[in-house]
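Note that one protein chain is taken out, while the other chains of the complex remain in position.
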């Protein structure tokens, strides 16, 4: 057991998976010599050589598209797209090609393939580096969408992603890279997909979140506790597959729910959470599920991002309103 | 007043808008000499010449990206992407660039720009031609997303889109091109964005739909009427901007709602409809809002598409369940 | 492997298209021919099978039994002779959608083609022993796949070559550029086989690019380039075989521009009379690649009417067999929608499958 930041957990997992399976190949911009702009892939090249840790040209579509070909060839690619915002440059390869290749080949070419990509706000990145675009990938069946919030899960979910026979989009919260720390077992383990995690158990209301928003939800829960409101915090961990049952149970238990995400409101994954709850536990809901999200605007420059993003205070306020609703 | 199919209405509108404003320029694959693979742009080149009706090379990103530049130069481009599925090839230009250019330039470069694109199932197209991807664009603030269902609206909304100072993604239902017919005034008119249309007024339940699904909803309403259930059919017409108030009123009036779309369930725009309703008229809802959608799989080959897509029968069944729920 | 760009690249001429069949039956450069008479006959048979399949498929499409499809007619030499320059069972073929005879040569069953165009996903499957990727509908998207495949097989120590097909139209997509550039950096054993058939639906070649030749793009990626008369089966085969040698020897990728012509409509939904003029079509009809190879073989007595009749009978039999299999294959059921989306259904997907299967429409 060691205490690690998320980025350390990710780095350790990449090392471990490359040792475990020599088909695992890391590719992406600046992943080799530099070890990644956030050093997620540091020292990999020294250990595994430049044919397994490959600096790619600046071209996202061929990073994703050649990863597809590598997987079809029998390798296990772990591609990095430097920021989730730049998956758009390779969107057709990820959403139309990678997601459907098993399907389109009737199982002949399953893709054991992971695309890692950092995202999310709050760390003063330039334009297009912070966007939370996860919902766009949920509308791409065939892909799994994984959003770890803790160092423990970053390791367990990344190991699972690399070993999973299906393609996985693995989104890493920039804000969590160095700020989120936790206990991480040294031994091998995986965290299965499709199982939400109860990050905090409460009885009055359920706050649903994923990725960096989980920390925010926990912060809000602490503040709410001081005000006498006892909140469950449910970390979805994977959006696809969605833990439909775990979600419904956690919300049915309290009858009230707030969902938090960094993406804009309209058609964000929060909408799916509400729609699912409404379908699964309509009669348990004592108040409308509140959504605390960014507004329907592009991500602004850093000088105003704190007002743009959901905050602990906004989660607290929305939760109090939800709890007080009769 | 003439009776027109949707494709005729679209063609007539393109002619009219090009006559009205000589900045309007049509560009896309096969739009010139051929007049479009569905003949939406037929005869435009003869009338307006090859510098205003431009056959583009086979490259979606530069179709969208050069349309951005054309708009910045003072032209009014109307670009065609041959099928919505191929917007993925230019997704970065549409979702990250076109959508944000006004914002990123603080209003210096607003984009009076329309991207027309057909989509949707039921007409036996090859793979990747039928996908309903509208929800992916709703998570791109700055863009408007318009989904006409009738010939009248196709004309009025397309004229509005071309004249609107903001970029518009204008999605045309393949199934409606020749099957949907209606009265279309010969004179100039526009249909404003953000106002849902009551396609049928009923009292028991509200069926919400857009694009080709509106016809399906109307078919279901006819059948339901025979079974003694009186349904409102609400056609959203534009997903961005969303007629939040019109939607809430139409559903509050009946207390029950079914939403229908061709896209897969998870994170489809139906989720946003449910979430919005849940927020706007929670206490009016007497039963959970049902979603009738495609399943969470890629669009299959044509031999099985009728089972894949929502159908009149599935809408009828879901509506009956919703109405009977106590 | 990726750390050094190859220093010397063998630049194949990108000027006049290579021809190896003279109009008179002789060859301007007989030394370069890599197919003996049997090999030439094998290519011809495969080309003729392709033409026969096209004719049958179009008629079945007209009867409403097949969906929209694109024929190979006019491009048989380009597709077939190139695919047959690779080793079946060893090398790999990555198609766009107009390469049936090449796919078949490498083991994709004709009945799958029929099933695919009947809208049955069973046709999308590729048998395990066939080294063929699925038909590609999104133009140019397959080119990066081919580079990854070639790279991955090489990383695993195999000396296999990958050929990837695409059109003049597809070459305008960003994927083409990104893939060629990566292949150049990696020195991957891949052949970019660009079929310039004159048209991308209604868009003529001259409106697709101002480049004098598509092969002129090769130096911009540090890879070899070649231009070939795509209706000359022997030249297509030779140029491709040379590219295979180069790739196998570790000398990296080649971009081959095959100048050919689409003799029919773009697909069965298209009406080329709207954009092609008769003179152009007739000019190319006179260069029909099948008739041309037949003339070449007939000149040396290797081809005659009897043989033609025999080949036609064989082809008919093969088509009947495959159609039989296709028509006997059960229509798709709801499970086809759900199978192979993931290795296993999620809770939600299992519910959706049950719901759609259970008549709970």
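Which chain is which? They are A, B and C, in the order written, and residues in each are numbered from 1.
To be clear about the criterion, a residue touches a chain if its C-beta (ideal position, glycine included) is under 8 Å from a C-beta of that chain, and two chains touch if they have at least 3 such contacts.
Bear in mind that the values here come from a model prediction, so they are computed numbers and not experimental data.
Undergrad: Using the touch definition from the top, which of B:5, B:41, B:82 or B:96 touches the missing chain?
TA: With B:5, B:41, B:82 or B:96 as choices, the missing chain is touched by B:96.
Undergrad: Quick one: say which of C:35, C:86, C:223 or C:297 touches the chain that got left out.
TA: For the chain that is not drawn, the touching residue is C:223.
Undergrad: Out of B:105, B:203 or B:325, which is the one that touches the chain we can't see?
TA: The one listed residue touching the chain not shown is B:105.
Undergrad: Hey, which chain B residues sit against the chain that's not shown?
TA: Residues touching the hidden chain, for chain B, are 25, 50-51, 54-57, 59, 61-62, 64-75, 77, 92-93, 96-97, 101-110, 141-142, 144, 164-166, 194, 240-245.
Undergrad: Suppose we count only contacts with the excluded chain; which residues of chain C make the list?
TA: Here the touching residues of chain C are 2-6, 9, 172-178, 181, 184-185, 187, 206-212, 214, 216-217, 219-223.
Undergrad: Taking the full complex into account, what residues of chain A touch the chain not shown?
TA: 29-30, 32-35, 37, 55, 57-61, 85-86, 88-89, 124-129, 265-266, 295-298, 300-305, 307-308, 311, 313-314, 317
Methods note: only the chains that are shown with their structure count from here on.
Undergrad: What is the distance in Å between the mean C-alpha positions of chain B and chain C?
TA: So the centre of chain B lies 36 Å away from the centre of chain C.
Undergrad: Could you grab the centroid distance between chain A and chain C? Build each centroid from C-alpha atoms only and quote it in angstrom.
TA: Roughly 40 Å, centre to centre.
Undergrad: Find every residue in chain C that makes contact with two or more other chains and list them.
TA: Chain C, residues with two or more chain partners: 121, 124, 138, 141, 174-175, 341, 346, 348-349.
Undergrad: Of all the residues in chain A, which ones touch at least 2 other chains?
TA: 92, 96, 103-104, 141-142, 240, 242
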